[in-house]
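Sharing a structure below in structure tokens format, with a few things to ask.
Note that this complex is displayed minus one protein chain, with the remaining chains in position.
The block that comes next holds chain A.
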Amino acid sequence: MAKDPVTASTYSRRDALRLMAAGGIACFAAPNLLGKPAFAETAKPTGRVVVGLSQEPTVFNPLMAHIEVDDAVHFSVFDALFRMDPKGVLQPNLAAEVPTQKNGGISEDGLNWRIRLRDDVRWHDGEPFTAEDVKFTLELITSPNFRAWRTGGHSLVRDITVVSPTELTWRMEEAFAPYLSFLAETFMVPKHILAKEADPNTAAFNQAPVGTGAFKWAQRVAGDHIELVANSEYFGDGPYVERLVFKYIPDMTVLYTQFKSGDIDLVDQAYITADHYEEAKTLPGRVVTLEPGASLESIFLNLEKPQFKDPAVRQALYAAMDRKAIIDAIYFGVGTLTESFMPKESYYFNPNLPAQQFNLDRARQILDEAGWVPGEDGIRAKDGVRLSFNNSTTSGNNLREQVQQFLQQTFAEIGVEMKISNMPAAVMWGEFWLKSQFDSAIAGVTYLIAADPDATNRLHSSAIGAKGGKGSNTAQYSNPEVDALLEKGARTFGPEERREIYNRVQEIVRQDLPFLPLFASTNVLGRKEGLEGFEPNANTRTASWHAAGWRWQS
């Protein structure tokens, strides 16, 4: 097989749909659809890209528990069966095709899966990559002593059978469509190295990983940087740069300063802070853009608190939020208005939700009609419940603190008392958050796992941690119709059918308002002029998801 581009970049939403419908032939169709850079075959990787990160990547075994910032390294050193492209469409990576019910890769009942692999992939040490490696990887994740990251989906896999070096099958305990997306974040590890280890948690591999990816491990200077070199034998498109360096810079201001001074070629996690955006835009020789992220900044309401049980209260509070002013005045214009928890870049985003209108009179009217009457102190009450609550977030996050003060004032104007009670991150996001001990909280959270539209973990009534559930539905949201839709969505494989289901979920959630959206997170990305092939991807957690395609303009 020829060297194919791993990802697509120039097709429209309609093309994307057609691709998904075509299913298995996608990988054969993609190269023709896209065309291919003329110099791809001839260019020898040259130059170096230094990526700045504000946290230090430390976990290099991609299957072990890790945080977002580690993804930057994983996506460059390893490959998964599939990759999620910027349009939210799965593309084959190590697999020769994305299995669907139409191409027979997934049985009609969704229980039997068959994966076909590429036959031209080698590990960085020269050993061939085969179906045995895939089997080993999936079994390692669920082995009891291994400190694995996400086990959701993987724990449903049974009877993995290697049919041939390029084909394997397995059975799922129940139909679970999101697993396809999960596999796009499940990087394959080499059996021939890890199977020999007595304890995979402390294997030498974890400090010097061997993958199949576009870049090979070179060295790590702990606390400072990680250096990768081009894998000239890479089966996919690229790499074009010879060295890829991930530099750890622990302070956001220093991160920006080093971007300004030219030490950093590209700013990844946690990007350029909003307060530097205006200045960054004017820097000569730098390209600074606003790119949507996957998370939603919103006010979580604890629906089990008596103040928030009445939908009228939630609607009134939402109407009393001047979101435009918050974004412009506090967030330096960095943030995108949205009505949905689904990122706008997702194929499943519902663009037809009613838009919130900031209107204090309307807010008062809603509360009046619902019977919330102002008491002597001006605070409304109904049936002995005063419309007063605490709002919490990480202390020291000064932008959020300004939002709180802003809302405190506007809420007071409609007879609602909001008190500010912030705590350090470790306290805030521990039991207090997970077990829903807050009244209301400002949080920026992602609803999707691996960009799959299934938001069961945050919206299903069985996912309420405070009620013994095993998810993070911290608003304690419970709606039988949403539950049923989420269950159906997780069993349904066709993208179009799924889109209908999740569009409906978004409609109901917009109506119920278990959380009040402030804005969709927006990242300020910066890179040097002349660095080409860079593509942001809100469906991954890192800006370095496709460093294989980066190149310096010659």
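Structure notes:
Basically, a residue touches a chain if its C-beta (ideal position, glycine included) is under 8 Å from a C-beta of that chain, and two chains touch if they have at least 3 such contacts; residues count from 1.
To be clear about the criterion, contacts and distances are computed from a predicted model.
The UniProt record for the undisplayed chain lists the protein name "Peptide/nickel transport system permease protein", from the options "Protein lplB", "Peptide/nickel transport system permease protein", "Response regulator" or "ATPase". Screening A:Glu132, A:Asp263 or A:Glu304 for touch with the missing chain picks out A:Asp263. In the complete complex, the hidden chain is touched by one of A:Glu97, A:Glu227 or A:Glu297, namely A:Glu227. Here the missing chain is touched by one residue of A:Lys135, A:Arg243 or A:Arg504, and it is A:Arg243. The hidden chain makes contact, of the residues A:Ile449, A:Leu485, A:Val524 or A:Ala547, with A:Ile449. For chain A, the residues touching the absent chain in the complete assembly are 48, 50, 56, 58-61, 64-65, 67-68, 145, 147-152, 201-202, 206-207, 221-225, 227, 243, 245, 247-251, 254, 257-258, 260-261, 263, 424-427, 429-430, 433-434, 443, 445-450, 457-458, 465, 469-472.
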